[in-house]
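With one protein chain held back, the other chains of the complex are shown just where they sit.
Entry: chain A
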């Protein structure tokens, strides 16, 4: 059974612990109500969660809200995570991404979409991202893999994933025939997947 943990002043685990936590195990314990396990999960994934929310939502205060909502949902639904169907990180980030996209779409866009795409969304300025990302070997591998996409695949994928646009909107932004952006997005994802060797493919 799970101990009831005190509510405040929980010491945070040492930063930069060298042992990668077992995210699947932490999710499983979280599903049983283990708040200590969830705090470890937070420490392990929050830079990805918050970074993704900021990238999609853009407004930091709103990104914080989205992060908070998404993490609460991850806590609530932790027992529904099925390790046979994917990695814990992908499962969590899918929840975060969905909430972020819902936020930008409902916040509608008045400001964002009244501004021209090129002015507002200098296509994925990687240099503006956190310093930490540059240090990450994984990030470099991902960037290299993204670099192997055709330019239109990459732009379509980044507008969809980071911009939160629908494939129809992406087609409009990139002057592609309606219906073709979804193919570019899919082709780009397949290449990214195969280059990175994920997804059991």
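Here is the rule we use: contacts are C-beta pairs under 8 Å (C-beta built on N, C-alpha and C of every residue); 3 or more make two chains touch, one makes a residue touch a chain; residues count from 1.
The working rule: contacts and distances are computed from a predicted model.
A chain of this complex does not appear here, and its UniProt-recorded name among "Sulfate transport system permease protein CysW", "Regulator of SigK", "Oxidoreductase" or "Cytochrome P450" is "Regulator of SigK". Chain A residues in contact with the hidden partner, per the touch definition given at the top, are 1-8, 10, 12, 30-33, 35, 38-39, 42-43, 46-52, 54-55, 60, 64, 67-68, 71-72, 75-80, 85-87, 89-90, 93-94, 97-98, 101, 126, 129-130, 132-133, 136, 138-139, 142-143, 145-146, 157-158, 160-162, 164-168, 170, 179, 181-183, 185-190, 192-193, 196, 198-201.
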